[in-house]
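Take a look at the following structure, please.
Every protein chain of the complex appears in place save one, which is left out.
What follows is chain A.
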């Protein structure tokens, strides 16, 4: 085989960076391109082993006589009569361009940071993105262990630098090399985070809308309760407004609560009015009682009103009780109270002072008007039909307020006038002077 044929062969297939013929004595006969080793003995273990094996073989990566890191693919040469002449060997320089390097040594840029590399059976890098590491032993024992079991597989490996990789691997059967394709786990996490963030950004408007709706509904739900709570607080503090609270009771609980509160308020007002009436009125005659007399008199004095006090006493009332009994006596008092109420104007007040004694407070009344009013009442009572078969007469003592500053003083004057009316024969009106 001539040098020309060898060069033609080398150019035609493109797999090998160099092709050599080495005879059975390990002397290089031809090389394409010319390596400058023609006639020299090639004693590398890989070539010696290929020569002695006399079978097709692929060497493990080694540093050749030219100093390159290479792999040799060899084929024994036999003549037609079977004579063994040596080997024809193609060398693949692992750090230079060739067709195998285009397949196993060229990285395609991937967005997720994935890359691949090739290690041989002794865990040395055959191809690696960082060319300087080719020929170096993979330092990571975890990595070596991960790919030691099966021909193909996948594994998550934690490298000694702390980075984690998701790796798939497969074996090239002719060489026992492992192709490892791996992706940094950190990049996978980054993609997962970006995906989650994107989903959250889509969800964000919906979440905001739901929050706003929730706040609106909670406001609508609690506003009636808030109004009712304020109304109840005011009610408890006797500051309850007259008008019914304007509550939009659209749900069952609020509606029931509103009705219950309003019912309680109404009952409370009724009870309060009843107790107030019981405290200020005489139960027999239904007139105001002595407590109210003192209070109203004090108020009128504080307001510096002009008014007259008339003390009334039923003449010989004891004899009515003695003659007709106390029940009839009470009926007389009741009827007498009714006559007094009828004779007292709207601006005036009528009180039962105690026993058969009564008091009138005549508003804006002078001595003359008071005396006339007293006489009118006296004559009316005298003419009135009473529950007993006898005429009931009364005596009246009148005092007009001038400079008195205390009710007791005015009452004493009126009482004194009444005493004089009794003393002077009863059934008459006497003005204190």
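List of remarks:
One rule holds for everything that comes next: a contact is a pair of C-beta atoms (placed from the backbone, for glycine too) under 8 Å apart; a residue touches a chain by one contact, two chains touch by 3 or more; residues count from 1.
Heads up, the rule we're going with is that contacts and distances are computed from a predicted model.
As stated in its UniProt record, the chain not included in the shown complex is "Methyl-accepting chemotaxis protein", which appears among "NADH-ubiquinone oxidoreductase chain I", "Methyl-accepting chemotaxis protein", "Transport permease protein" or "Gluconate 2-dehydrogenase subunit 3 family protein". In the complete complex, the hidden chain is touched by one of A:48, A:63 or A:211, namely A:211.
Of the listed positions A:93, A:125, A:177 or A:336, the one in contact with the omitted chain in the full complex is A:177. From the options A:53, A:223, A:256 or A:273, the residue with contact to the chain not on display is A:223.
Considering the whole complex, the residue from A:37, A:166, A:249 or A:416 that touches the absent chain is A:166.
Residues of chain A that touch the chain left out of the display are 1-2, 5, 9, 13, 15-16, 19, 21, 23, 27, 29-30, 56, 58, 73-80, 85, 88-90, 99-100, 103-104, 112, 114, 116, 118, 152-156, 166-175, 177, 179-183, 185, 188-189, 191-193, 195-196, 199-200, 203, 207, 210-211, 214-215, 218-219, 221-223, 225-226, 233, 236-237.
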